[in-house]
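One chain of protein is taken out of this complex; the other chains stay put.
For clarity, chains are labelled A, B and C in written order, and residue numbers in each chain start from 1.
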């Protein structure tokens, strides 16, 4: 475990605070010769970018990645890829109001206690701005996975009480990119957007669920017993800001079932071993089975709301505090590409691991 | 990530198959001078042991741990603690029936595909027998954590449709050890036991939820951004056999709430910073806040059932298969100590990490 | 870095003290399907065994390895290989004489200071008995490397003032196993044996140099910039008890040369790129070039001598002390297989790493 590295063979080491000079990282394990499609990478970053629609925070960032090493004439060389994204919008902020105040349900208090010092500007390292480095690494992981035909698609499946009731298999997942809330069910998407709008007007925030589906993953990914595919995926998801839960396959619903209901029977599909149902979520014993891998991620409502709240200061005084300005009433639309990025990183790492056995 | 190691500073490297000679491991990071209370460790193992009650598998194992190194005159020396548990019950088995048959929802197929070879006896490395090494390491982690006053208690909070409705704060967690299903609510416990009995008579199995509570964890545990306390806990839980989901604090329920409902306001309790509610589950920004840490783990119904099922063989033939003999209709009672053990290992690792900052 | 693990993909995690119950370890990264030739492994252990000849310590150990997991029907399964070697000769020792005395140039003092506690019997974890686990893992690494045609041969190239003057290319390295000092030059071997005999009669000990040659390593092994092949080899060698130095290629002698003398010019040998000289020692930029890899390892005289010495006790008293009983006057003959084992582990790890790029 390392606080700032993710992955073992395909590995991101990231750095950067919300309002420091830059956010960036070092990516290792990129296959030499891989074409680094900068347009694709930038597009992934745009999907995460603030200010992209009426339901996201208007923070104005270009979020343009600059590659510093490891790429030569458009291709990965096998040496580490250093990159950064400058923090343009950091200049004229006034943070005196949060300097000494522990915002409720933020990490101000725990960072201060752990390190004895913190960069309080915009949440510092605890800000979701950090995830931009994950999206860059995830985009490169996706480029690697494309060679194996692996497809990763996430979508918003609930926002507060507004939920997609259909199974993912009944949806066209490409529809998720056609609306600003990134919901694969166009009808539900409209309701979600209205609901988020309402929440914003209330100066409040709302949680929700993202569902992620991996199609075409090769059989054999996962490193039991401690590096099971789903435990690495769960860890990856839980490391994303505001995530409170992870389940794969039938997840918590499976706890209500009997083995005779839950077990997936095998059959032969030509010379391929398949299962008639996929309650398992494409993973058996921590190893991918070739069926679709799917999982849900629970996001809490973001802590930043524009209402007055009671809290305390660094010096132990009780105060009331109201945040002013911009905020994301619902992080899910922007979290969709982050979920995909982390998923891609886990799979890229596992694909590299699997080469060792051949 | 390593398939067979868990933890970084407090680290278990484990080995062993269900029906090989022995299961065991190497534990690093145990504080030199720590008293290795073998009676306590053995007691933890007895809690996990098969055959301990009418609702668990009758596999007859002594499960007595033998320490081989790293302990001198009853104390840890700071050198690695090697240990093993002999597999006594492995002798006279006949596994010819499962040698070539992929049991539904087991790992037979995926292990075979990944490695091209497998020890099919009793599930090999994929068997939950492997978790015995975790219980040994977890018991030692608990001994370390005792010095900080940290208390870890898990209990069965649902078995199929039978659920504990009370909050954990309304229960006496010590009650969990007073009934064979390890439920902290004595009334619900009785219902669970009856329900499991029914399931067993149906030759079936049933899933459920375990809730784990950590009291008195020091403020500051967790290594953001990739080693957040809850992402390491989630990964730990998801690495346990049959686990399908993890949530902490309000978990998936939080997705229905607004920020104004979910946020935990700070107040001063004497000179201590506390929160009035604890929806967060004791972790802010991936770092422990000093409030109780609590989380739920979803277990699927175990795959082994005594009913006839359709499946395929290694050679691609479709067959029907019926497992004979013993099985656990519900793994949760025996999984409670495993959950606690993995929790203790995560915390011990984090406690050691935290020393670095001082 | 981990105190008790060596390697990343091919990895040994070892445990055990000189006079604890057992020495052993866990080996990961062994290719599934590899035949585990136990006779070969035992033979490697016999080469390291005490009491094998008139110039080694007569400690009576069977040193028979017992595999506990990861091997099924004679083949590696891809799961971790747990193993141990019982310490038979540990029973009736009397260590009261060294319990509180810090033996000069041993690790008694530093272990006590570092950990605050130590298993003083026979040097505990600091004893070279620990290396037996390395020989087991190294033997398995050799079995893996055989598939690539890689050949590793080490030999004693000096004992005190008695030195092999010929280049390794002028020797038949197979000759090393034909004499008890493991010197590849039969004439010098005789002199070494006489010299060691003389030293033993003086109740003294003597140092020396081991040279190791790797033939047929594939081009491309090594992970620059921090995992250069020679830095991993150096680290491996320096981790062996009593080693004081490591040099590869011309080593320290290269410091006297000019670039025009030291550079190895390339030429074409058919369609193979070769160098006319091999001053580099088969490694360029930290990556194997396909030429022979060769290096020297300096061993100090072992600290245990049977003469009276001045020293201090744990309580700070100055005393004189004389060790009684058996000792190795020169460790080199028994260190030869350990050098080979560590070399094999480094190469096996690098071979696995290299698969990632394909």
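Observations
Simple rule for what comes next: a residue touches a chain if its C-beta (ideal position, glycine included) is under 8 Å from a C-beta of that chain, and two chains touch if they have at least 3 such contacts.
Bear in mind that the values here come from a model prediction, so they are computed numbers and not experimental data.
Checked against the hidden chain, the listed residues C:65, C:150, C:305 or C:348 yield one contact partner: C:305. Contact with the undisplayed chain is limited, among C:63, C:185, C:223 or C:340, to C:223.
If you put the hidden chain back, the residue from A:2, A:43 or A:216 that touches it is A:2. Counting over the whole complex, subunit A has residues 2-5, 11, 13-17, 20-26, 28, 32-33, 66-70, 72, 75-82, 84, 114-119, 124-125 touching the chain that is not drawn.
In the full complex, subunit C contacts the hidden chain through residues 1-8, 14, 102, 104-107, 109-111, 113-116, 125-126, 130, 158, 160-161, 199, 202, 204-209, 219-220, 222-228, 230-232, 234-236, 238-239, 244-252, 254-268, 271, 273, 275-276, 279-281, 284-289, 296, 298-305, 307, 309-312, 316-318, 349, 354, 357.
By the touch definition given at the top, subunit B reaches the unshown chain through residues 9, 29, 31-32, 78, 352, 355-358.
The rule we apply is simple: only the chains that are shown with their structure count from here on.
When every chain is represented by the mean of its C-alpha atoms, the one lying closest to the mean of all protein C-alpha atoms is B.
Look at where the CA atoms of subunit B average out and do the same for subunit C: the two points lie 39 Å apart. The distance from the centre of subunit A to the centre of subunit B, with each centre set as the mean of the Cα atoms, comes to 26 Å. The set of subunit B residues that touch two or more partner chains comprises 2-5, 14, 114-116, 125.
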